[in-house]
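Sending over a structure as structure tokens; questions will come in a sec.
Only a single protein chain was left out; the remaining protein chains are all shown in position.
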Amino acid sequence: MKGVAVTQARLTFDSVSKTFGSINALRSVSFEVAAGEAHGLVGENGAGKSTLLKSLCGVYLPSAGRIFINDKELQNNGPMTAQRAGVAMIHQELQHVPEMTVAQNLFLGRSLTRFGGLIVDRKRQEAIAAEVLVDLDPGIDPAARIGDLRVAQRQLVEIARALIDEAQIVAMDEPTSSLTPSEVDKLEVIIQRLRSKNVSVIYVSHRMDEIFRFCQTATIMRDGEVVDTVSLSNVTRDDVVARMVGRKLLHTVHTSHVTKEVLLEVKGLASEPEVKPCSFKLHRGEVLGIAGLVGAGRTELMRLIAGVDAPSAGQVIALGKPIPGGNVRAAINAGVGLVPEERKRDGIIPMRSIASNVTLPTLDNFSKFGVIQSSAIARDVDAQMRDLDLRPLDIERPIGDFSGGNQQKAIIGRWLISGVEVMLFDEPTRGVDVGAKAEIYALIEKLASQGKAIVVVSSEMPELLRLADRVLVMREGEISANLARDKMSEETIAQAAIPGTQSAVRKEEVA
Amino acid sequence: QELAPLNSDTEADRMDWSQLEARFGAFKAPKERTRVGGVSKTLANEYWRSLGEGYKAFADRHGVEVVYQAAQDEGDQLGQLAMAENLITQGYDALLFSPQTDVNLQPALEVATDKGIPVINVNDAVIPQVAHYVGNVQKDNGVRAANWMIKAYPEGGKLAIIEGQAGVFAAGQRTAGFTETIEANGKFEIVASVPANWSRELAYNAAATIMQQHPDLKGFYANNDGMALGVVEAVKSVDQLGKVAVIGTDGISDAYASIRAGELTGTIDSFPVLTGEIAMEVALRLVNGDDIPRVVATPQALITSDNIDVFASTGEALRKAILSQ
Amino acid sequence: MTIESVEPAPRAKLSFISSFRDAGVLIGLIVIFGIFALLSPSFMTGPNLLNVLQQSSINACIALGMTMVIISGGIDLSVGPTAALSAVITASLLVAGVPVPIALCVAIGVGLLTGLFNGILIAYAGLQPFIVTLGGLSLYRALSLIYTGGNPIFGLPKEFRSIFTSSMMGIPNPVIIVAVFAFLAWFVLNRTPFGEYVLAVGGNREAAHVAGVPVKRTLISVYMISGALAGVGALILTGRLGAAEPIMGNLWELDAIAASAIGGASLMGGRGSIVGTLMGAVILGGLRNGLTLMNVQAFYQLLATGIIIIVAMLIDRLAKGKA
Partner (left out) sequence: MTIESVEPAPRAKLSFISSFRDAGVLIGLIVIFGIFALLSPSFMTGPNLLNVLQQSSINACIALGMTMVIISGGIDLSVGPTAALSAVITASLLVAGVPVPIALCVAIGVGLLTGLFNGILIAYAGLQPFIVTLGGLSLYRALSLIYTGGNPIFGLPKEFRSIFTSSMMGIPNPVIIVAVFAFLAWFVLNRTPFGEYVLAVGGNREAAHVAGVPVKRTLISVYMISGALAGVGALILTGRLGAAEPIMGNLWELDAIAASAIGGASLMGGRGSIVGTLMGAVILGGLRNGLTLMNVQAFYQLLATGIIIIVAMLIDRLAKGKA
């Protein structure tokens, strides 16, 4: 191990392996995490990061190998024991009970009680919940049904979960995947505070900047194996990326393919109160970015355009023909496809194969006389997913068994194969590794060059700046700015996104 | 040869059980290793167990092997059919069916007929195509109960019926018999005629509700004894015992006990054990080639505290008691 | 941040839902009872309403356990036969002269055992609740039939029966007993950690597991509770009828599930309300009672039952509005 100042190992993975049926998710993984250290864990989608952390916190039991906490072997049988051993985890896939309140979810499995464990002390739970949440998002009401919260807020609650019990090790699996920059800053503060209390943090993220901001050392994984553990002070971003991807990523520059032809026109589309009437035009070959703060209504707007939800007013016109509102089928037939933000809830059919999930909207195209041509599906989907570098490349395997990033690839593949003209990406690179991210960027540009029109909703400024020919900024359900590429900058976008500032544009300026 | 659809109550080609010996001579023991199969509705009801005892009692006396099977519950029509079919494949000399409904054993009957196996329909539902029926007249249960009410309350009054499962043959017939007789009389009013699905609990609840509404009720008629005993409890719970008459049907032992205890007013006993014996005798006589009429009527009697000791007997004693009616 | 503007939304929505959840059933209850009151004068009289409560009490008792099971994401089809088994065993002990208190414990004990059996197969063997308890449905029924040879057991001691036949301040004991258990169930579900476990396991089993909830123990417990309450139901009925029948409890499971569902429980798990379930049971009880009062002919009673179950659900749905 080079350059890691191991004072005393808080956590030690000793040749930990995990197999799922025939897949080796982990192959004798070994590394150490020092006390009070923030330890990055990076790797491509499917590298085994989540599996490793789940093995640590007792959700999975390792097939082989041992885990030591403070040089004491962790006798792991279930999340309970791991919790008692001082391990807390923020899960990549949000894990909560929708029907229960924020506070109930925070204290689930370790409720605060009165009268010797007889009665749940709601008051105290909600008080403490409020305390913990205030640093993250004071807007989250501890008594609110968590199912009513926004993804981002739910993710903040997930983070809070890991903070309330005084853990020695906090494992964070892509905690910022749906957070906006300001919230990421808050997380940084929290991690600092944890370290000052000599708590160790394992931090999984596909965002290299966060890894380098938060962590001192990082372990690089690939295909279930540790490639190396490095001290981040003496390596560059590109080295790390190169090591995890196994090749060098070349930084491409933005190239525009915008044409004058309007493919999609949105006219006063609204669903009060989330989305006030919005209007804009989308041109062939254009990549339109949509920025905004959490809850600005971007996802809802996308859902309206794609016909997932019925609008309260307005209409969408594709290639001159208006699409009946709230009808996904019609939207698809009109050539509009949505890659939803919440993969697990709105994206995948977990127990069905990749092939089924990819072809679901286009089965008719794959059918002759109402009979599905499995061979055609096998051929096309396999080719498509090979293109997208699905790992493992097995289109018959249930999509639920794939890593988050690979699931995302399948959902994108769904629309590539359907040949829609307009693609709406809601947070397309959420939970996608740098390699795949670069591929998705390249892909989006390729699609644009092929004359498709693309909308990218993103909370990542760099992403928008990198991809968009034009950015619409949403604020409290309204389009507050329409910035051409030359006007686009972190500042202008942020200014238009944050309420109270006077940059609200009149509707006709938009489009 | 298509038989005319059988109506066990009105069929002309009939005889009374008591005439068997007189018309066909003493019973001749059947040939060696004769096997008779019986399929009935459910063993969860004492009536059908007693019927089986009757089969067995008579068969044992003459060294005949009996197999007695019953469906899992009174609603289990296909299960009963499967049983009947399976019995046929095992080659019995005669079959005794007590079908769940008029029709659910029809296919088995057809197969058996083709194979020349005599089939005797014993009680309750009547298979229209069946060549031989042994049993009481379902409707007569209700009629007898009604007549008792008419005798007991010459001045008439309010009555209520607790019915069995909706759509079940016996329930329908018994209710009809009671209702028609009562209405013919004219003095009474049937204030309620509601289903309790053979359930003691539902019968209790229904009775409680009815008495609630009609404190001046004169009596209940229940389609079976289980429900009647539920009604009795309801009557007790409002201290109306003796003031409200309760008459059941079947004559199970619990009913006898309740009558003895002065709680249940009466029950129409159709003497399941005796019926079983008669049915078995008919079956074996058919095997022996006797030309028995299509319907053999079995006895029925209204049991009350007055005559209970007479009918409590069994075997020969019981037969005498009934004949001396 | 947009927080300020976003915040109120969830709060409002929440209280809205939770208050409305039971309101829907309540409206259904009022409407249906209102109709009966119009059609049959004697329906809305004090004594008859007590009658309705008394006649609903057993189904309510069973439905309490059923609601917990349903909230946990399962179902218990074996409640009826469990009641029967518990009834016949208890009765035979009473007849044999075993003191009443012990017999009462046995009745509940039997329920706990069958529940334990169901629970283990579901939680540890990982079988589907529906099919496990469907097996139990036959199994426990068979056991009670074999145990009694199919005969009801009579001759129960007076002091036993009086527990369930007498009444306090004009309120029949069965009603009081069930009210007490209902309060307990409500308390357990809404105030204790166990209650939260049940909701969590039903709402999102994986999340519950990840959060360290003892999923298996929770599951086993709800089936044991359901069994125990079936035992209580058996006691009440045995006391009232003065006899324990091996065929007791036929189709109780459907009535109980209907009560829970009308009361707002989701058979997908994670949602359900004790108060709602009680109202559901009363709706069904009032339905039977009203139809009898109006002397509706058997076939039309069946018709009314079917229609009213669906109508009750529709009213509830409308009250809640599409969710």
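The chains carry the letters A, B and C, assigned in the order they are written, with residues numbered from 1 in each.
Criterion: a contact is a pair of C-beta atoms (placed from the backbone, for glycine too) under 8 Å apart; a residue touches a chain by one contact, two chains touch by 3 or more.
Just so it is clear, the structure is predicted and the values come from calculations on it, not from any experiment.
Within the full complex, the residue among C:G115, C:G136 or C:G249 touching the omitted chain is C:G136. Per the touch definition above, the residue from A:M80, A:A130, A:A313 or A:V328 contacting the chain not shown is A:V328. Among B:G25, B:P107 or B:G262, only B:P107 touches the chain that is left out of the view. Where chain B meets the chain that is not shown, the touching residues are 5, 42-44, 67, 69-72, 75-79, 81-83, 85-87, 89-90, 101-104, 106-107, 128, 165-168, 172.
Annotation for chain C: contacts to the undisplayed chain at residues 121, 125-128, 130-132, 134-143, 145-146, 150, 254, 257-258, 261-262, 266-268, 298-300, 302-303, 305-307, 309-310, 313-314, 317, 322-323. Think of the hidden chain as still there; on chain A it touches residues 21-23, 223, 246, 306, 308, 328-329, 331-332, 338, 340, 345-353, 356-357, 359-361, 363-364, 367, 370-372, 374, 391-394, 396-397, 414.
Throughout what follows, only the chains that are shown with their structure count from here on.
Chain contacts in this assembly form an open path, with each chain touching only its neighbours along a single line. Geometrically, the chain at the heart of the complex, using CA-atom means, is C. Remark: among chain pairs B-C and A-C, A-C carries the greater number of C-beta contacts.
Averaged Cα coordinates give chain A a centre that lies 72 Å from the centre of chain B. Within chain B, contacts with two or more other chains are made by no residue at all.
Within chain A, contacts with two or more other chains are made by no residue at all.
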